[in-house]
Structure formats: structure tokens, C-alpha cells
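There's a structure below that I have some questions on.
In this view, the complex is presented without one of its protein chains, the others remaining in place.
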Amino acid sequence: MMGSVVDIPLWGAIVVAFFLLIGASLTLIGAIGFLRLPTFYERIHAPTLGTSWGIGGIMLASMIYFTLSSERLVIHEILIGIFVTVTTPVTLMLLARAALHRDRAENDDSVPGKFRNDRES
Amino acid sequence: MNGWAHHLIIAPVLLPLAAAAILLFIDERSRMLKGLVSLAAALLLVVISFVLFRIESGPNDFEGVYLLGNWTAPFGIVLVLDALSALMLLLTSLLGLAALVYSLARWHTVGAHFHTMFQLLLMGVNGAFLTGDLFNLFVFFEVMLAASYGLLLHGSGPLRVKAGMHYIAVNLAAALLFLIGVSLIYGTTGTLNMADLAARIPEIEPDRRMLMEAGAGVLGIAFLIKAGMWPLCFWLPTAYSAASAPVAGIFAILSKLGIYVILRLTMLLFGDGPSAGFGANVLLYGGIATLIFGIIGVLASQALGRLAGFSVLVSSGTLLMVLGINDGAVSSGALLYLVSSTLTIGAFFMLIELVERGQDAGANVLAVTMEAYGDADEDEPEEGDGVTMPGTMAILGTCFAACGILLAGLPPLSGFVAKFAMLSSMMGTGAIGVPPTAAVWTLVVLVILSGVASLIAMTRAGIRTFWGSIEGTVPRVLVIEIVPVMFLLGLTLVLTVQAGPAMQYMDTTIRTLANPSVYIDAVRNATVITDYDDQAKVSTEGTN
Amino acid sequence: MLKSSSRSLPSLIAGLVALGCLAASIAAYPAIAEGEILRANLEWLPQFGLEFALRMDGFAWLFSVLISGIGFLVVVYARYYMSEDDPVPRFFSFLLAFMGAMLGIVISGNVILLSVFWELTSIFSFLLISYWHNSAAARDGARMSLTITGVGGFCLLIGVLLLGNIVGSYDLDKILASGDVIRNHPLYLMALIFILLGALTKSAQFPFHFWLPNAMAAPTPVSAFLHSATMVKAGVFLLARFWPALAGSYEWFILLGTAGIITLLLGAYFAMFQQDLKGLLAYSTISHLGLITTLLSLGSPLATVAAIFHMVNHATFKASLFMAAGIIDHETGTRDMRRLSGLYRFLPFTATLAMVASAAMAGVPLLNGFLSKEMFFAEAVETHADSILDRILPYVATLAGAFSVAYSLRFIHTVFFGRQPVDLPKPAPHEPPRWMRFPIEILVVICLIVGIVPSLSIGPFLHVAVTSVLGADTPEYSLSIWHGFNLPLIMSMVALVAGTVIYFVLRRYLASCADGPPVFRRLRGQRIFERILVEVSWRWARLAEQRLGTRKLQPQLRWVVFTGFLAGMLPLTLSGFEPRPFAFSGVDPMFAVIWLIGICLAIGTAFMAKYHRLAALVMLGGVGLTVCITFVWLSAPDLAVTQLLVEIVTTVLILLGLRWLPKRNEGVDDAITLRARFRRFRDLALAIVCGVGMTFVAYAVMTMPVPDAIATYFLENAYTEGGGRNVVNVILVDFRGFDTLGEIAVLGIVALTVYALLRRFRPAADSMSMPEQQLIQNRFDEERPERSAGDTVKEYLLIPSVIMQWMFPVLITFAVYIFMRGHDLPGGGFSAGLTLSIAFLLQYLAGGTRWAEDRIRILPLRWMGAGLLTAMVTGIGAWFLGYPFLTSHSRYIELPLIGKMPAATALFFDLGVFLLVVGSAVLILVALAHQSIRINRLRASDTEKTKGGEA
Amino acid sequence: MLPYPLLTVSLILMWMLLGGFTPGQFILGTLVAVFASWAMASLRPDKPKIRKWHLLPKLVAIVFLDIIRSNIAVAKVLIFGRSKTGRAGFLSIPLEIEDRTALAVLAIILTSTPGSAWLEYDQHDKTVLLHVLDLLDEDEWIGLVKNRYEKLLMEIFA
Amino acid sequence: MSAIIIFTAVSLAQLMIGAAMAIAAVRMFRGPRAQDRIIGLDALYINAMLLLVTFGIGTGRVVYFEAALVIGMLGFVSTVALAKFLMRGEVIE
């Protein structure tokens, strides 16, 4: 797998490794939370660790690494960061709202809202 | 054949494609225009394939190898026109023309994009006949299948949709097997070109060979599904009988495509060498089983559509069995049989609809498609108010009788000639003094039995249909509906009268197939055009 | 086309044709008499020895005269017999066609051609018997005769094929000249049996005799022609024809003799007890044919002479009798002998003619029947092959003779004499028109002439026929009436007396008994045959079809999987393939982890697909993602991108479809039967076996390097020749661009099919209502005064839709980017097309169908057509430069500022791909999406309808 | 001609990020971006009116920092559990901004920041329902949203 | 030296991301409700994307970036469709 690692300065390697590990650990922490948190509404918070600084860390690592290794500015990873940041809220919003609807339709009292489904009882 | 004429080889693929593309630009409401474009394309296709056929049946040893993209043989895709593919192209185009004309009466109006799909079906079938590349064969199989899905479902309705679903499911599974087979062959031989493959097979080491044969086996199943070998054939009678008449008519060529590929590949790849005769027993016993099942089905069928569907199986079973016996003379008879039975079954499927229209006034196209709740605003078929022809019943009856005679293999029509040619080479003058083996006896008995079964079933059906009820109304049949049927039956008549020359052609075809080195060399030695101007010079020198 | 009501013109034409045939035959006589054989050859299928060879020798000549002569008389007769209501032209054309086929049989010089004409006579006889197809009896009789004689024809074909195998030719001369070779060949018996099957079925010999009486439903001219003079004679003709080649062996004698003797006796016996005039004649025919068969079986030349003589004699008197019976039927309206009597006073001429003819049938001296019968008796007492058959033959012959006297007498006595008939369907019968009687008169005159002066009349003709059959074996024979007071004469006397006695003894009984002989009355061959036919060809076949076939999908797929598995495994196991030992070295642990996840998700998908469709879909998405990662991991970035895009679109597609599927709750069909459990177990076993097989094969082939692959060529030439750095893309658009052309065609067709099918889509009743969620949300909106219907969904999408709209230009840009770089880096027309389709799809998701279509008008069909044309025209462009289709031209062009740009024609081809993919994907998605709008319309119209119905 | 200049510029930037910062790519990118912007126009979206451009970087910076902060906070919660007073809970916040784009930006900010999630916006009440992972003090959250983000957004979009 | 550091870091990161993916898969498996599974799939997509980026770093190639970018840009579409299906019972109205 480590076919063609180009040597980069040691400081660069350390920085890359740092960001890489930061990103990965935040992702893992988020995942653990995702597994352990008891309710759906709590669980939706967990992956955002991954989608914010999890991605941030790894993208930074990638940018630094490729910039150093190819000796030119490689920052297209920014795009991934931007798009994930912009699109994740869409999914979470839609999904959470759908969950709200489903809970309300079942008259789950732990969920706020004016809505009550009278047919269900 | 240099220069522009050389491109004729690819025309049977490109012409329907072009027609299909143009048809997409024509509004769905201008049926007339669509029909005309489609008809023109079909006519032109007949002309082209006839020219190609003439070239192949001519005296000079023309090797029609077309290097697509100007890449040499094992690397690019090649199209190969030889006697066999030329024959199949001609058969397809004739059948296609007949079915298309038939559809113009009313069927092309009962759903969207009939002509586009029809043209693409022709493209797929022609491509599959022409290609000399295994994966490209898969692609054209898929083109053909996709179009056949669309055409089978054309007109919708519960019966068609159910039959279509089964058909699609089975053929999707078959496509997966196809892919597995092709990739195994590629993985073990490193090539996809059929000629190259044939040249490589004798040289590969044993464990590769075993895997290659496994691949060929799996591939074979995919073709046998298409050809309708028992027990892979149950979808066929249902699907064919559910299809609308012109579609079922053109479908008659589809099962033959499976047979064609098996014939082509077994002769090319397993003719001789260490893998010689691979799968022959499967074909023989599978053919026997298919034929038996076909016979049973023919007898058991009450509806004419299913009877025709099982006739397809009878035809497939016979052909598979003959391929399993793998004898040159028998195979050339089988080729004649293939042509004859395709024309017959094609005509029969189209005839059935006309005949049944009279039986039950309500059961015509309109009832099928309107199905009580169809969106009336869409696809209202124009009232087919053609004049009821004089002597309609007599013509229909004659056509029906001809179909019956052809299916049963009764003299004198081509059904008989073909069966005779097969039987004769197995136990007649073709095998002087050679006592028929058990396999030959089985084949003979089954071929005869299939004839008997068709005879019984067809008389039963014919009597019920034509003489069953006194008050049976005379069906309203348009001229352009009955003419295609008569056209196809007329072709069988030509085949009957011209049996000698026809057989000559088949003989040559099989002999060429039996000598794969011709094919292999032609493909391998085909050279790319390096510079057009040089090429032009060479060709003018050649003619001088 | 002739007007079907006119009788004269068609009959005139037919008569002239028959007369022409007759004249032609007669004209050939001088040559024939010289012993010449006339020939005419046309090639038909020379490769297999099938020629259109005609060959007329004496025997053929005699039959030709018989066929065309009687044919002519029958035409004359039919002119008056057929009613004006009948479609007469059809009748005469069938009759002539039949006559042609029959002539073909006798003058065929090639045995295959002979069997061709043989089957043709079956076909035309079918059409003639069923002429009055409104009658069930006619239909059934015709079908039965066709079935039996048709099958017999197939047998004959096998027989002559075997002859061809033995002799090496189908040429009749060669076959006739090879008698010894044939009889000594191991295949002789086989060939003999098949040929006899053909002959015996045709000549209605036991045990195939029963079709003939049933064929009496035919119009009487047909019976006179087919069932006395010609078609049934074809069998005995064939036996005589093949006599030199086949006869003389013990097998020949036993097989043929048994059939002949039984037929002779049974036919005569049955004939006595018939009540139908034509039935009587039919059984009599059977019996006389048995007589001829018996004669032929004896293998002696003299017997053969007798046989040939009797063929002619029988034809003359039986045809005239049938015609007489027809006149009686015509005039009285019935053929039932219980109702007929004393007709002599109404039809004196006809009666006289009939009496002479039946005397000939009975074998009364001075008539032709007597002569050949005497010859038969003479042969019967000779010993040919010592066997029980031989020994009983004289007695059988006499007994049958007696029976024939009895039924002949009965025919005359019952019909023409006795009390005046009562209650006839047609009262006051009278003599038929002059010319209707004419044919009978001719035939009866012949009977008399031949009977009185045989050697002057028939003598030379018979001789020509006999010598052409027997050749050098032709015996001395005499045709004189008086041979002295010998044993045959005594046998004739005995038969005459005994026959008379039998008739008068049975007279009372016969006057009122039911149709058919006592004892055997119930045992009808026809019924047995019908029952067997129905049983075998209908019930058993249906049962077998159900057993051997299926109309269900699952068993079919099981077969596909199973045979596919076998086809893959058998070549390996049979040839002793050794699977490679698994090696876990060099496994990237991360890859293992990914697939651990993938496998779990795959199993989860399989597990959930029945009750938790959405869960299964989600997990399937996970599996797809795993596949995508695999592609990245294993050096296929192009595949990864494509896989991802397809994954996304497929998920949305299936979601679009899910709405129309029925709700499925776990536990509804909990009662799992044992059978279902077994089925599941079997499927699981099959699935596991397949999986294991795939694993082994995949492992074996993966660990085996691809030999000397074409791959190297592609890798080395993609850039230099194909002008692209992304080899996969160069293969797709250049090396194997033709595949891609086909592939986009598939996509296009599928899109069209989807569109066409969905235009007629009608959801199931329980999917017609709005989804439950929408009902609840709409109710909420309606109940709240400050809200209006649809607010919930508006709010739901209010903010997300803004972001989704922003993505639109972004995705367009991205699609262009993917497209442009495809030739050098991962990407290409397909990925770009899917990306753009997703961009469109996203707008549909965000704003709904109406919103989206209000803003962006996509004409998917145009995109598709343009795509196909672009790809194709690019390919064709090469023609103008003299190259084959799809030859690409690639070069990098320097543009100012932009720099080096790839400008391969392949790029245009890829553009075609791109356009088509966009068109197709959008068409599919939109067609599905539109169903939600359509259903609203349907719902509205349904409500309207129910309202209308209630009002 | 250029209905969405900001969008066009962004697209050009995106193109060059992907294809490289060369003059050629700039030209190509411009062509594509103009075309894409024109396509966007056909959707007729609500056109955001950005008044104060200069505040945008400020917003980005604030959000950037907040995200880092909440990453740490949430990671802590996930690893060590919540403090005793903390709980997860729903929170309804009345909003004043109405511009859809501004709302979208706010939604992105709140959702991207770990620990808070935008659930539902009620158009009639103009309230948003949030879910907060570690809800110590409701008012603090309301204050955060209203003062830190909404105010700024209202200044930018007016 | 720097190669070893990067190799170790990448391996560790991949292992962590792999664990995160496994957890997402567990959610997809366990649910308990459809929304949990969907969000699990979403998480799986994001983690896969991160994995691809680390793979790119590990192999020193930029060509895997496209696949990651496609996930980042379009991965949300199927989730959106799934969510809308939950909410409305219909994906496109």
C-alpha cells in the first residue's frame, strides 16, 4: 500500500500525522457517541464531530501532505470540506424533522410540539 | 470490397441505430411518419443484408472482417461477416420487415416508442450475429434483450406484465451468468476476441483449461436459456404467447440467436484440440429433453399462442440435439431447418392473432390495450376499419394449413425438406451402410414424434378455430396484416423449391465452420488501414 | 376466383383436367407397351439424393389410367351430386389436387418423392373428407384418417430412409434392382416394418382399418374416388411396387399375411352387419384390400399377378357401387338399409347397374371380380411357406368369399327388393339425371367386358403392368374364364351357396339389428383410438407438462442458478481441478475490516429484505459503498466514481418505487408450513453452495496471472495511439468504443421501456390513497386555523431546498469537469451524465415535480436522440477519411492561453454518451416521479366516477 | 448577463481548485461558471441580498472558532459523560430573520456545530426547534443564537 | 523517518475510521428505527470518504480524490431521499 510515499520534511510529517490523528480520533469519538447515546435526537449530534473537525483534520493533513510532496499548492480538499459542511445540515435537518413527525404521530410525549395524532391510540 | 462498400458490414448495426435515433426526434403523435421512417429502415436493411448475403454466396472467398476503430484483431472489436452471419442477417431482416409491416396495421399505436425499440432490437440481433468478440456479444445480447423487454411489455396488460417480469428476471440471471463466463474466459486466456481465443485454447495449460471450460460452461447456460433448453425454457412459451403478434413474430429469431451462438462457439472453440467436443453431451441430452418437453407442450396446449410457443421449443430441441450429434451433414440440414422453422413460427405467431380475432369479437387488440381502465386520452389506437377482404377465411385457413404442414414437417414444404435433410444424413443416403446408433434412433423417433404431435395439435386447433363454431364471425383483417404472413410463408415456399441451392449454401456454411482456421486466420490477418491514400492506390492497382 | 355457387364451370374445368390426364396416359401407351420406361427428372435436393424424378412404367401406367379415368368419371358424377349450396370450386380443386398427388405416388421415380406425394394424399384426403365441416362426423373422420395415414406416412419415410441407407440411393430403379442386398441386410426387418406400417395404414389394413368407415362422412364422390379406387389402393400399390425389393422373405409373408388374412375375414364379416350402405361398402373395401394384401404376402409371382388384377377390378366395381349408393342417398335422403327397400321400382336403371356391380363384388362368374377371385383361390390352396397361415388360408378364403356373397346379396336384396319403402326422408325417389348415371354405366360395362373377354380387354394392359413389376419373374398365367372344374371353382361354388344361405339365415336379424356385428359391436376401433388419443395427447400431455414444467418464477430461477452452478463446477470436478490453498498473507487488515462490514451488511440486507424494505435498502447502499471502496483500494478509481453515482441514483429509484409496494408487517404469515421450511432450506443450501463455488473459482482465477493479455497492448498504446492517459476511458471510448455504443443503446431502450410502461401504470387499489404520513400532516394543517394545506411540507423543505438549489450550478460545473478530464483521469461521459442527472433530480426532490418542471424544461428524448446521433456520427466521421467506423483521431492542440488541450474525436463520442445518459436517467426518474402527480389525477377522476355512480 | 456574480466567482474558484490555477483553466472555468449561473437563474431562486460584505469573514471566523470549541466540548461529553446538571433537550427559539438564505446559513451553522441540531422551523410562529446535546441553561443557548449569530446575519442579509 | 511517521499515522487513522465505520454499520443493523439506520448510512458515507482521503495520503496519489469528492458532494442525495421518504412516504411529490 505504501507504494510511492514521497519523502517530505520531518516537520511536515509530524504535522500531517497530528492532523490525521486528530481527525480520525474525533471521528471515532463521534462514532462511539453514535453507538452509545440513548435517543435518536442525541445521536444526531455525534456524527457532526466527524463532519466538522474529523473532516477538517484529515483534509488539512491531506492538503499539507500533498502540498509538500508535490511541491505545489494542493488545496482542493477544501472543496470536500465545504460541501460536506453545506450538505450535512440538509440531511440532518430533513432526517430529524422526519423523526419528529414519526414520534409525534405515535404521540410520543418526550417530543415537543402542538401536533397530536388523534387517530392513533 | 474496398472503400465504402466495406462499411456495408457494419450497416446492419448502424442503420437501425440511426433510425432509432431519428425516431426519437419525431413526436409520438405523428405515427405515420414514425412508421414510414421505420419501414424505410427495415426495407433498406433487407436490401443491405441481401447484398451481404449475395456477396457471401458468391464464388469468391470474401472474408468480411471489419476492424472497428481501425484496431487490429485481438485488441479492438471485430465484426465478421461469413456465410453463417450473412444468412442470419438476411433471415432477421426479412422477419423484421414482415413483423414491422404487420405492426403498422394497429399494434404500433398501442404504446409508446414501438418503432424505436423495434429498430434497436434489430440492431442488437444483427450486432450479435456479426460480432467476433465475446464481450461485445454480451453487449449486443443486452441490447437485444433490453429491446425485447420493451417490446414484450408493449401494450401492457396483466398477462404481458407478468410474463415480462418472469422473462426479465430469468434473463437478468442469465446475463449475470454470461458475465461470469466471459470474465472466466478472459482471466484464463487473456483475450476476448473469439478467433484469438480459438487460436489460444489449444495452447493453454491444464489448470487454466479447466477454469476456461468452467467459464465456457457457465456461458453456455446463458445461451441455452436464450435458446430455451429444458429446464431453462419455462418462461418461453408464456412470454412469447403473451407478446403482441408482431413482437412474437420477430421473437422467433431470438431463440435462434442462442442456437447461433452455440453453433458458432462450439465449432470455433471446441472443434478439435484438447477441449474438442466440450459440452456436446449436454446439447444432445438437453436437446432430447427439450424436444420431449416441447412435444408434450404442443400436445397440452389449448391456446394457439402457447402451441406456437412450444413449437419454438420443439425447434430448439431439434437443433440442440443435432448440434450435440455434431455431424457436418446433419448440421447443414439443421441450418435449413433453422431458417424454415424461424420463418414458419414467425408467420404463425402473426397469423394466430388474425385467426383468433374472428373467434371472439371482443378479444382483439383494442380490448387488450384498453383493459377497461387505460388512460383513454393516451394511445387511442386508430380504428382499423379496413375493408374486410373477400375470401378472408380461405386465406387465413390456407395460411394456417401451411403453418401446420410446416410445423409438422409434412411434405412438401420446407419443414419436410429440412427434416428430410437431417434424417437422411443420419440414416439415409448420407450414412450408407452405417446402422443408426441409439442416439440417431432417438433423434429420428423424436423428430417424427414432434411432427406427429404438431400434426395432432394443429388439426385439433385448426378444426376448433375454423370449424368449431358456425356463427364465428369473419375477422376484420387488413391487407397489411395478412400480407406479411403470406410473405413469410412464401419464403418457405421459395426455400422448398430452391432446396438444392439453399442446401448448397448451408453445406458451404457448415464446412466453413468446421474449418475454423479460415475464420481465425481471416480475423488475425486482417490489417488496419494505415493510410487511406495508400490503401486507395492499392485497391486501384488491384482492379487494374 | 370462381363464384362458389356455380357448379358447371368448375366441374367442366376439373373434368377437362382429368380427361387430359387420361389422354396423356393413354398417349403414353405405345411406348409403355414396348416395355419402355418414361422418365422426367428435375433437381430438388441433390445433396441428399432427393430428385423430382418421375418414372412411368407399365404398372404406373395402369394406375395412372385408373386414377385419371375414375377421376374423370367421379368429376362427372360430382357435377350432379354436389348441391348448389356447397362451395363447389373448393371441392373440385381439392379433388384435382388429390388426383395429382395420387398420380405423383404412382409415377414417382424417387422413393422420397413417393413419400412426399404419399403425405400429400393424406392431406388432401383430410380436406376432402372434412368437406362438409359443419358435421362433427366429417371433422372427426377426417382428423382420424389424417392422424393415422399421416403417421403411417412418417413411418414410410423412415422406411424409405432406411432403404436409402441400405442401397445408397433413393432412386426407385436402384432400389428395385437391389432386392437381394436389401433382404440380406441387418436393417431389412426395420425397414420392412416401417414401410409396412405406411402401407397398411393407408390401405386400412388390420389393425389400422377403423379410419376408413369413419371417413364415409365424406361426400360420396370422394368415397368413390378415394376410398375405393385410389387412396386406399396406394398401400397395396406400394406393396406391389416394392415387391421385387422386399417380398419373398419369411418376415414379409408373416407380417403381411397375418394382416391381410385377418383383414380379409374381419372386413367381410363386419360388412355383413353394417346398416349404412356406405359402411357396408367401406368394410367390403377393407376386406378386398385384405385380399390383395394376402395375395402380395404370398411372395409368388402368380399371386402378384392376381393382386394387380384385383386392384383394377375392385376399383371398377367398388367405385360404381359407391356412386350407386350415392344416388340412393341423394334420391331417398338416407343410406340406412333398415329404412330402404323396394327401390327397384323407382330406380330401375340404377338398380340394374348396382346389381351387376355387386355381383362382381360377390365374385359371380362372367364378371371381372370372379376372375381375380378365382386366381386368389387358386393361390390360396398353394403352399408358399409352410406355416399355420398357409394351412388355414383356403378355409379363410372360402369363408370370406361366402361373407362377401352374403353382404353383396344383402345390398341388392334389401335395397331394391321387398315392400315399398315408408317414411323416406325424401319421398318419391326417381332416377337421377342421365349424366349422373353415366359414370356407373361405364364402370359396369368395363366390369362386364373384363369379366367376359378378359384377355381381349384387360389382358395386354395387365401384362404390361405385371411385367414391369415382376420383370424376369413374370409367370405364365391365363385370364380365361374357364380353367376347368378345379378346386378354386369348387371353393367359389361353396362360397356362393354358403353366402346365400348365410344371408337368408341372418335376414330377419339384419333387418332390425343395431349397426355393427354382434359381439364386436361395442368394440369400436375408432372409439378406442379416440380415447387413447385424448388420453395420451391431451390428459397425459397436460399432466406431463405440469410435472415437467412450471409457470412460476422461483423454480425457474432455481433451475437457472442450479444449472449455472453445475455448468461451472462439473468441468472442474470432472477434470480433477485442485483448488488453490487459501493464503492469508499479504492481506491488508484495513481491507479485511471493510469487507467484514460489507459482509455483515450483505447478510443484513438478505435478512431484512422481506419485512424491512427500507432497512434492506439502506444496508444495500452500505454494501455498494463497500464495493466502491474496494474499487479504490484495488486501483480502479474510475469504477469507484461510477459505482458511487450509480448507487445514489439506484437508491433514489428504488425509493421512488417503494411507495407503490404493499405494506408488509412481520407476523402476518407466520404460519410457515413444513413445505415452505423445506423450500427455504433448499434455497439456502443452494445459495451457500453457489457462494462457496464462486469463492473457490474467484480465488483460483484471481491468483492466476492473466496470460499474455491484451491488457499490455492497451497500456502501451493508450496514450500514443489513443491519445488518453486514462486507459480505462480510452478502452471505453476508443479501443472498445463499440461496446459503449451498445451500452448506451441499452440504457436508452430501458429508459423508453420504463417510460412506455409507466404511461399505462395504474397503482394497486391499496396504494391509491395518499401515504399515511401525508394524511396525518394534511389533517394537522387543516385543523389549525393559521395553517393551510401543504404547509408542513413547505416548512419541511423551506431551508434545505435553498441549499439544494445552490448545489445545482455546482453540480453542473462538476459534471463538466468530470466530463472534460475523463480521457486522462477518472471520469468520462457516463459519470458526468449521471452527475448532471443527479443535479436535476435534486431539484425535483427540493421543489417537487411541478416546481421543477416549471423552471427547467428537460426534453429527455431529445437528449437521448442527440446522444445516439452524436456518438454514431462521430464514428461514421471516420468513413470520410477512409477509416472504419469509430476510428478516432487524437491530437493535442495548443490553444492560446489555455494551453495543451486534448481534442480526440473520442471526446465527441463521449459527449454522445454523456447526452444519452442524462436523457435516459432523467427520463426514468421523471417518469417514476410523475406517478405521484398522475395518481392525484386518477384519484380525482375516480371520486368523480363514484359520485356520478351514486347520483 | 451575470445574475449571480458571487456564485459565478465561487464556481470559477471551484473550477480552478479542481483543474489548477492556470490562465487556461480560468478561461474554461469562466465559461462553465457563466453557463452554470445561467442555469441557476432558470430555477428562479430567492435572490439573497447581501448588504454588508465585510461582515462575512467575521461570521466565518466566529463559526470556525465555535466549531472547534464545541468539538472539544462534545468530545468531552461523549468520552466522559455529561456533567450532572447537563441534559439533552429540545429548545424552541423565536427568530426574527425571515430571509430563507439567512435562515439556511443559520441552520448550517447550528447544525455544523457539534452539540446543537436544527430540527424544525415553524413559519407561522417564526420559531426554530433545536435539539441540544448538553443543555445546561436554556437562556444561554437562546442568547447565543440570537446575539452571536442572528444579529450578525441580520446585518449581513437585510 | 517521515515516511514511517506518516505510514503509522495513516494506519492508525484508518483503523480508527474503520472502527467508526463498523459502528455506523452496527447502527444500520440495530436501528432501532429507520431514521437511525439512515443516519448510520450517512455516517458510513462520510467515514468512507475520510478513509479514501487517508488512503490517498498513504499511497501518495491524488487520483482517489475524485471518489472522495463525489461522496462529499453527492453522498447526501440518497440520504435526503431516504429522509423525505420517511417524512412524506414519497420521495418526489
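Letters A, B, C, D and E mark the chains in the order given here, with residues in each chain numbered from 1 onward.
The definition used in the following text is that contacts are C-beta pairs under 8 Å (C-beta built on N, C-alpha and C of every residue); 3 or more make two chains touch, one makes a residue touch a chain.
We take it that contacts and distances are computed from a predicted model.
**Student:** Per UniProt, what's the omitted chain called: "Cytochrome c oxidase subunit 2", "Multicomponent K+:H+ antiporter subunit C", "Heme exporter protein D" or "ABC transporter permease"?
**Tutor:** So, among "Cytochrome c oxidase subunit 2", "Multicomponent K+:H+ antiporter subunit C", "Heme exporter protein D" or "ABC transporter permease", the name matching the hidden chain's UniProt entry is "Multicomponent K+:H+ antiporter subunit C".
**Student:** Looking at the whole complex, which of C:754, C:838 or C:869 touches the chain that is not displayed?
**Tutor:** Once the missing chain is taken into account, the touching residue is C:754.
**Student:** Of C:270, C:317 or C:633, which one is in contact with the hidden chain?
**Tutor:** C:633
**Student:** Give the residue, chosen from C:650, C:778 or C:849, that touches the chain omitted from the document.
**Tutor:** Considering all chains, including the one not shown, the answer is C:650.
**Student:** In the whole complex, not just what's shown, which of C:27, C:472 or C:587 touches the removed chain?
**Tutor:** C:587
**Student:** Thinking of the whole complex, not just what is shown, which of C:254, C:570 or C:709 touches the missing chain?
**Tutor:** Answer from the full complex: C:709 touches the omitted chain.
**Student:** Considering the whole complex, not just the chains shown, which residues of chain B touch the missing one?
**Tutor:** Answer for chain B: residues 135, 139, 142, 146, 149, 153, 156-158, 161-162, 164-166, 168-169, 172-173, 175-176, 179-180, 182-184, 186-187, 192 touch the chain left out.
**Student:** Going by the touch rule given at the top, which residues of chain C touch the chain that is not shown?
**Tutor:** Residues 551-554, 557-558, 561, 582-584, 586-588, 591-592, 595, 598-599, 602-603, 605-606, 609-610, 613, 616-617, 620, 623-624, 626-627, 630-631, 633-639, 642-643, 646, 649-650, 653-654, 657-658, 660-662, 664, 668-669, 683-684, 686-688, 690-696, 698-699, 701-703, 705-706, 709-712, 714-716, 718-719, 725-728, 731-732, 736, 739-740, 743-744, 746-747, 750-751, 753-754, 757-758, 760-767, 824-826, 830, 920, 924, 927-928 of chain C touch the chain that is not shown.
**Student:** Which residues does chain E use to touch the chain missing from this display?
**Tutor:** 59, 61, 63
Just so we're on the same page, only the chains that are shown with their structure count from here on.
**Student:** Treat each pair of touching chains as one step and give the shortest count from chain C to chain E.
**Tutor:** The distance in steps between these two chains is 1.
**Student:** Based on mean C-alpha positions, I'd like to know which chain lies farthest from chain D.
**Tutor:** When every chain centre is compared against chain D, the largest gap points to C.
**Student:** My parser should flag the chain pair with the most contacts; which pair should that be?
**Tutor:** Summing C-beta contacts for every pairing gives the maximum at B-C.
**Student:** Taking the mean of the CA coordinates per chain, how far is chain A from chain C in Å?
**Tutor:** Once rounded, the distance between the two centres reads 67 Å.
**Student:** Quick one: report the Å distance separating chain A from chain B, using the average Cα coordinate of each chain.
**Tutor:** Chain centres of chain A and chain B, defined by C-alpha means, are spaced 56 Å apart.
**Student:** Roughly how far is chain A from chain E, going centre to centre by Cα mean, in whole Å?
**Tutor:** Here chain A and chain E have centroids separated by 9 Å.
**Student:** Do you know which chain D residues sit against two or more other chains?
**Tutor:** Touching at least two other chains: 14, 18, 107-108, 118, 120.
**Student:** Multi-chain contacts in chain A: which residues touch at least two other chains?
**Tutor:** Expected reply: 1, 30, 32, 44, 51, 76, 79, 83, 86-90, 92-94, 96-97, 101.
**Student:** Can you list the chain D residues touching chain A in their complex?
**Tutor:** So the residues of chain D in touch with chain A come to 14, 17-18, 21, 67-68, 71, 74-75, 77-79, 88, 90, 92, 107-108, 110-120, 129, 131, 133.
**Student:** Contact residues on chain D for chain C in the complex?
**Tutor:** Touch residues, chain D against chain C: 4, 7, 11, 14-15, 18-19, 22-25, 27-28, 32-33, 35-37, 39-40, 42-46, 100-101, 103-104, 107-108, 118, 120-124.
**Student:** Using the touch rule from the top, collect the residues of chain C that touch chain A in their complex.
**Tutor:** 588, 773, 776-777, 780, 784, 796, 799-800, 803-804, 806-807, 810
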